[in-house]
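A protein chain is absent from this complex, but the other protein chains hold their places.
Take a look at chain A:
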Amino acid sequence: MSPTVAASTAKQAEQLRIDGNSYFKKNRFAAAIDAYTEAITLCPNVPIYWTNRALCHRKRNDWTRVEEDCRRAIQLDHNSVKAHYMLGLALLQREEYTEGAKELEKALDLGRSENPKGYMVEEIWKELARARYLLWEQESTSRSWDLQNLKETCEAALKEKHFLDASLVEGFEDENTQSNLEQLEALRRVFNKASEDDIPTEVPDYLCCKITLDIFRDPVITPSGVTYERAVILDHLRKVGNFDPVSREPLYSSQLVPNLAIKEAVRAFLETHGWAYKTD
């Protein structure tokens, strides 16, 4: 293909994308899909054509096609926020929660570095939290079921042992019964401890923003050493004033630095306390 032909093909494809966008705005998704498909036929290497078409499929709840188009877009551009986001949603539709959440996390990281306060970030986070919570619900239910079975088995075994001991050793019944009761009590404590993480309580204060009182998503630290949720502290600096809300020292947005240690701590906490993903 000569350069001029290639250029005119690209131009044609671009026009088709614009047409597709205007169909999309009018909710004419089938027409939009046709336009994007034509654009893709002309220039198959433009990731946006694929993600735009995926968005139409999403509107039509055609999740298999959403997945296909997003995978193609990711092959062309590993950093496409929209492709990772919609692929994540498609996987969740197939109840592939772990893989879906992974894609959403990727989209979230990419989206944050592009535009930390964008609407996409908030939307992706909500979907991710929902997926993680569902995942936790499933897993914790099966964990508690397993633990309950194991506990009952252990209790039965202890009681049986007590019965056997009593028949073998005569004259020490009281002592024997006492030690058996203590063992049963210890067993109960061990099992309570084992299920502790799965019982929703409060998120520790040090993992929560002093303004939102909610668990951190994108923590940033100020020169005073106080950590805040990024979007919220930016909002404060714009609306309330240029000071650190806790220390009241002067503060400018350029001084905010990501707090990677807290971010890691939050990640680790959420890993074992999935209930904390619950959003009201």
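Everything that follows uses one rule, which is that contacts are C-beta pairs under 8 Å (C-beta built on N, C-alpha and C of every residue); 3 or more make two chains touch, one makes a residue touch a chain; residues count from 1.
By our rule, contacts and distances are computed from a predicted model.
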- Among "Cyclin-like domain-containing protein", "Deoxyhypusine hydroxylase", "Cell cycle checkpoint protein RAD17 isoform X1" or "E2 ubiquitin-conjugating enzyme", the omitted chain is listed in UniProt as "E2 ubiquitin-conjugating enzyme"
- Message: Tell me which of A:76, A:187 or A:246 is the one touching the absent chain.
- Response: A:246
- Query: So which of A:146, A:182, A:235 or A:264 would be touching the chain we can't see?
  - Reply: A:235
- Note on the structure: Contact residues on chain A toward the hidden chain run 210-214, 232, 235-236, 239-240, 243, 245-246, 248, 280
